[in-house]
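All protein chains but one are shown in place.
First chain written, first letter: the chains are A, B and C, and each begins at residue 1.
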Amino acid sequence: MANSKFEYVKHFEQPDVLLPNTWIVVRLDGRGFTKFANKYEFAKPNDRRALDLMNAAAKAVMTELPDITIAYGISDEYSFVFHKTCTLFERRASKIVTTIVSTFTAYYIFYWSTYFPERPLSPPLPSFDGRAVCYPSVQNLRDYMSWRQADCHINNLYNTTFWALIQKGGMEAPAAEKLLSGTLAADKNEILWSRFGINYNNEPEIYKKGSVVLRDYELVEPSSQKTAANEVDNIAEPVQQSKTQAEKEKKLRNKAQVTIQHLDIIKDEFWDRRPWLLSNKPGKPSKAT
Amino acid sequence: MANSKFEYVKHFEQPDVLLPNTWIVVRLDGRGFTKFANKYEFAKPNDRRALDLMNAAAKAVMTELPDITIAYGISDEYSFVFHKTCTLFERRASKIVTTIVSTFTAYYIFYWSTYFPERPLSPPLPSFDGRAVCYPSVQNLRDYMSWRQADCHINNLYNTTFWALIQKGGMEAPAAEKLLSGTLAADKNEILWSRFGINYNNEPEIYKKGSVVLRDYELVEPSSQKTAANEVDNIAEPVQQSKTQAEKEKKLRNKAQVTIQHLDIIKDEFWDRRPWLLSNKPGKPSKAT
Amino acid sequence: MANSKFEYVKHFEQPDVLLPNTWIVVRLDGRGFTKFANKYEFAKPNDRRALDLMNAAAKAVMTELPDITIAYGISDEYSFVFHKTCTLFERRASKIVTTIVSTFTAYYIFYWSTYFPERPLSPPLPSFDGRAVCYPSVQNLRDYMSWRQADCHINNLYNTTFWALIQKGGMEAPAAEKLLSGTLAADKNEILWSRFGINYNNEPEIYKKGSVVLRDYELVEPSSQKTAANEVDNIAEPVQQSKTQAEKEKKLRNKAQVTIQHLDIIKDEFWDRRPWLLSNKPGKPSKAT
Partner (left out) sequence: MANSKFEYVKHFEQPDVLLPNTWIVVRLDGRGFTKFANKYEFAKPNDRRALDLMNAAAKAVMTELPDITIAYGISDEYSFVFHKTCTLFERRASKIVTTIVSTFTAYYIFYWSTYFPERPLSPPLPSFDGRAVCYPSVQNLRDYMSWRQADCHINNLYNTTFWALIQKGGMEAPAAEKLLSGTLAADKNEILWSRFGINYNNEPEIYKKGSVVLRDYELVEPSSQKTAANEVDNIAEPVQQSKTQAEKEKKLRNKAQVTIQHLDIIKDEFWDRRPWLLSNKPGKPSKAT
């Protein structure tokens, strides 16, 4: 049963290398999570256990794949960012995306019982799809991250108001929807405050800001962020490091704790104080950890 | 926090639609499974529990995604085949591949404790990567399947002999490797028989043939396979069905049991007797089930 | 001035290999030919010299690139078909498309003065753009060809009627357009006949059918076309030929005259009688040539 006469089928595999020197973002999303959330009676508008489970899975992904520089999650989606100089799997799109999605799924299932001890999983199981997108410049990457966090804010303000109207205001869903149609952010804040005494600003940061996963180094004094971004845009190709230097950086990276925070990632300050996110050079060990 | 100024980043997403009217094969592979198999002390050369777990995950994938017409697995890899007329997810490669890989991973983790009750999983968890390949004709698809099954045979004969030399013959790995270097199939059969009294033909089918997952309909009398393949190659685009017809087919498909078998899929007979695999039209309900 | 430090830029070139075992169609179109036709006062609705020039350029392309099996042209567009087993330029899309477009353009400019001796070209010069599309099966390819010829018919019937109304009926363009809006083929035939005594069937074949460019071998007695198409769909990969056989075929191909004809390419008969178009095996030398 010689195999050689069949091997020509390998030539049908087509390369899918992502353009070098661009930031790679892999975003995954829960498949059919509206139905899934109903099955397990997720709390509305936010289920803290479900978010903590997403974050635990993302943290595990980031720990297993040190090439990821930052991840950001809201609701049932998570974005993982690879530095533009990353050469993991020769930048093959399928390999990168499926590895992230599979690892994330594995931990989501594995940790389920930790976060939902009283609700054992049963088929059909939760699963995720994903895709990779390339962003050429720091500005494009930051705009992507800002886009997701702005989306988080818009959705959460809407959902918080919508579910307050239903849960506390006794409204039916269609009526709540109609009432909110066309309202601005200020209107929703006003509804929350005047009808339910809720100050949106006091809502938990994890709901308002989403979750950022990053390696924790010592924050630096904010300097000119523009300069930092430009230095990064100027990187033309992966730096050839000495083995000693590569080893040293690897150690620093492994020592750094992967933490989950709920911060504003739209403003410059976030990036200014964490230059390692854009430079890909590990910072000083954080004293806090 | 208007989102509109960031939304331009969506334009960086590039389409990845797979060529219409081609068979889509998604193959997934265990990541770092040599190390993983050692950690959980998988039996050599084949661990029946590990294969059964792979098969259980594949069967679940096929049950959740009725668009899959056949799947074939060996060792830590599995190939899933979508009919050439399939329009699932508008044939977007990332969506198709990540859905398969994520669903497979979810069930692999979920069923782990069923097959390895005495060996609880611990991080780092098993995960899989995958890719999609398009095959234009029935012959190309069958050659792909034959390639995988021929590989199964070649690897299993080698591994069976190699591990017999070590486990029963007391050899060290390098010596066994050296002894087998350059041997033909007949030589390995001879070694197994003369040294260890093992008749390779009597080895379990699951090891020699791998595992086929398919919907079980009544087998038909073999007619001219060529004709069947040609009728399928002649299909130029997805058939427009009446709703009634589509519903009827869906019911038949759902009623059919997804079974795991260990058969020769290289020979015409396998395909001749199961015309639904190539035609995508459900057969008659199997009496056996 | 060592070049090595810049050579990394080569890694940004991305592969663009077309899926094996699929028919490659390269279609080119004149850029801004409405304006160009006005500048050189092309006759309406068809300019015979302009079509002859297109055909001369296509014939030259086909003569220079023996891998092309058939070409079909209407108006300012031309489609070139490569057999599904073709391995020209390793099937790199850019290389194939630009070679066709460049060669076509070169002959279009070169032969211009032959067909328009009294109208010398002046900048801006005519140019063409193009793209490659893959078709997996014979039926898909034939449907592509039929699509173009049906388009030729529909456009030519419309244009013939439209320009008769203007040139012979003294109508203004908007009035003619309005009159034709919503009419069927039969209506247009009727207008041509009753108003202008034109029997559309007697219009020149080149206008009604477009132009087919092919190598001329002896026509065969029509047999079962289905069989022929199926044999071709069954080809799984490029045949490995002996050098002698390859040389023999090359000679036959070079001896065959490239001819331009105006035939129905939608019906089976066209393909039945010219099996070399689908089989890629040269036929017997034509007696006519």
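Following the convention adopted for this analysis, a contact is a pair of C-beta atoms (placed from the backbone, for glycine too) under 8 Å apart; a residue touches a chain by one contact, two chains touch by 3 or more.
The shown structure was predicted, so the numbers you read here are calculated from the model rather than taken from an experiment.
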Contact set of the excluded chain (shown chains only): A, B, C
Residue among C:17, C:106 or C:198 that touches the chain left out of view: C:106
Touching the absent chain when the full complex is considered, from C:125, C:173 or C:239: C:125
Touch residues of chain C, complete complex, unshown partner: 1-3, 5-10, 12-14, 16, 28, 31, 60, 64, 93-95, 97-99, 101-110, 121, 123-135, 140, 143-144, 146-147, 150-151, 153-154, 185, 266
Residues belonging to chain A that touch the chain removed from view: 19-22, 84, 134-140, 143, 226, 229-230, 233-237
Interface with the unshown chain - residue positions in chain B: 8, 11-12, 14-15, 17, 19-21, 236-237
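The rule we apply is simple: only the chains that are shown with their structure count from here on.
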Dominant chain pairing [most C-beta pairs in contact]: A-B
Distance-to-centre winner among chains (Cα means, whole assembly as reference): B
Where chain A and chain B are represented by their mean Cα positions, the distance between them in whole Å: 32
For chain B paired with chain C, centre-to-centre distance based on mean C-alpha positions, whole Å: 43
Chain A-chain C separation of Cα centroids, rounded to whole Å: 50
Of all residues in chain B, the ones touching two or more other chains: 134-135, 140, 143
